[in-house]
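The other protein chains are all here in position, but one chain of the complex has been omitted.
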Amino acid sequence: MTDSSQPTPVVRVSGVDKQFTVGHGVTTALDGIDLEIGRGEFVSLIGPSGCGKSTLLRLIGDLTAPTAGSVEVNGKPAHAARRGREYGMVFQAPVLFEWRSVSDNVKLPLELLGMDRSERDARAREMLALVELSDFASHHPYQLSGGMQQRVAIARALALQPSILLMDEPFGALDEMTRERMNAEVLRIWQQTGTTIVFVTHSIPEAVFLSTRVAVMSARPGRITHVVDVALPQPRNDETREDPRYFRHVTEVREALRSGGALGAEPALVSEERMAAEGGIG
Amino acid sequence: MTAAAPSVGVPLPPRPGRLLRMGRTVRYYVPAIMVFIGVIVLWELAVRGFGMQAFILPAPSAIGAALVENWGAGRWPLFEAARVTLFEAVGGLLIGTTVGLIVAFGIARWATARDAVLPFAIAANAIPIIAIAPIFNAWFGITNPLSKMMIAALLVFFPIMINVTRGLTQVEPSALELMRSYAASDWEILRKLRLPNALPYFLTALKVATTLSLIGAIVGEYFGGASNVIGRVVVQSASALRFDVTWAAILLGAITGIAFYLAIVALERVLIPWHSTVRGEHPG
Partner (left out) sequence: MPRSPERGWLRPILTFAIFAALLFVVWEGLKFVGGDPWRTETWIWEPPLEIWFASDLLLPHVWDIVGALAAPVQRGSDESLAQFLAGAAFYTWREAAIGFLLGATIGIGLAALFVHSKLMERALVPYVIASQTIPIIALAPMIVFAFGPNVLSVVIIATYLTFFPVTIAMISGLRSPDPRALELMRSYAASRWSVFWKVRMPASLPYLFTALKISATASIVGAIVGEGPGGIPNGLGRAIINFNSQYISGPEKLWATIVACAILGIAFFTLIRIAELAALRGRGLRTEAA
């Protein structure tokens, strides 16, 4: 499953640099990134603030372009994959359109694809069943809790049956208990759909619990310093969190972060979010 | 877009029944209604009991009587006056809103135009535009209702244009990214994201614009024109010392303004029931 030597990986990032112009200076956000992700993998990107993990995710999703190097998705350049609507994106905020009902939010990408109405209805029902929100189809986002809103966002991201799901700290705003439940839910969905997931997180336990591989990054310039293979049995559940191997992996990731110069590497001037906001939407 | 609530499985409680909500709304307004009744009663008593200067400030009952008496007859048929003034205001509102929307869509499309026009429009908003009323009377004909409409339209134009431009452009960056990740075209982004996003901004501006359109019409009337309009009735009846009629005309203008405003509020409830201005805690 973790085999990166498959013939066509879902994601192939090779030799990618990313620089942002901030004021008069140039900041290097990513430096010499190589990463391959195979079909059906669950890869987490973890690192301190400013290490460029969100930027890397945006590069894969073609929401920003690399300064050097190339990003291929399913053997095509990333922009071709985006035009082919092969992505599902989940952001830290649910980004639901408040004027649409829950099921209409899920249907948004289907409308953009030009799918006909009956098919859209059926797919939206299916997706809401998958995230267990069938009873809330006609509610409006403001009537849902934060966790439920994020599940709607996941349903929307999965509606196109994307070959790759990009998740940018999707549970960062949720409390710990909700986050653990959402983690279990993501794993269930991952196994049911077999989609490839790239997941950005701050949380070591979350990364280890979810992933087949964890890419550990360091800041300034952003680099992948270690890749930790998480050899925990599937399916993972609450028992996994008590497995001694789980703790060993958590320790492994933590030490990788430390040796990567993660501590005390808080960026002095520009945060990653800021750079992403300024450079990412162009 | 909506605040994160703490837990997964707990939806907000269902909205209370319609009757219950109406009951709550009424109860919410009890103090306001008490104030209204209190003021009217005190006013009436003050005029009757203490012979307060009824000359300038007639008792509410006298104003009411003047309103009824002059409704359709006499030197100042008030209903007809209100009708003409409302016609001018509505005409101005339509013209100003249409032009405002067209300009807003135009400049929202081109970032350079927006950067250039918006500060200028904001500066123009700082100008006491009604000073141009006499010029418009000269341009469009002092007795032609169009001259009043154009004054109203000019007043209406700026808030509509500025607000709709904001609504079209100030969409959440992450929502734009979402649309980009689906490779949505500009047209799709406009239709599915920018337009619904601008709707509440538009309606907010429209609420301001209703009042402005009436102000534009009435100020235009002060500077001359047809005599049986609210603005002229106020001035003429006051100089004829018929203050009961003056107050009746003002009252009618006020009622027209409030009705106009409430019409937009009702429109809001139909068009944007999901927006925070509509689903706010109170009223109702």
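By letter and in written order, the chains are A and B; residue numbering begins at 1 in each of them.
Note that in this section a contact is a pair of C-beta atoms (placed from the backbone, for glycine too) under 8 Å apart; a residue touches a chain by one contact, two chains touch by 3 or more.
If you're wondering where the values come from, they're calculated on a predicted model, not measured in any experiment.
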{"item": "Candidates B:97, B:181, B:204 or B:246 - the one touching the absent chain", "value": "B:246"}
{"item": "Hidden-chain contact residue, picked from the options B:98, B:144, B:169 or B:211", "value": "B:211"}
{"item": "Omitted-chain contact residue, chosen from B:108, B:130 or B:193", "value": "B:130"}
{"item": "Residue in contact with the excluded chain [from B:35, B:111 or B:266]", "value": "B:35"}
{"item": "Residues in subunit B touching the chain absent from view", "value": "28-32, 34-35, 56-57, 116, 119-120, 122-123, 125-128, 130-132, 134-135, 138-139, 162, 210-211, 214-215, 217-219, 222-223, 230-231, 234-235, 238, 243, 246-247, 249-250, 253-254, 257-258, 260-261"}
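Keep in mind that, in the parts below, only the chains that are shown with their structure count from here on.
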{"item": "Euclidean distance of C-alpha centroids - subunit A vs subunit B, Å", "value": "47"}
{"item": "Subunit A partner contacts - residues on subunit B that touch it in the complex", "value": "1-12, 172-184, 188, 192-193, 196, 199, 272, 274-276, 279"}
{"item": "In the complex with subunit B, residue positions of subunit A that touch it", "value": "61-63, 82-85, 87, 89, 91, 93-100, 108-109, 111-112, 136, 139-149, 151, 160, 166, 173-175, 177-178, 181-182, 277, 280-281"}
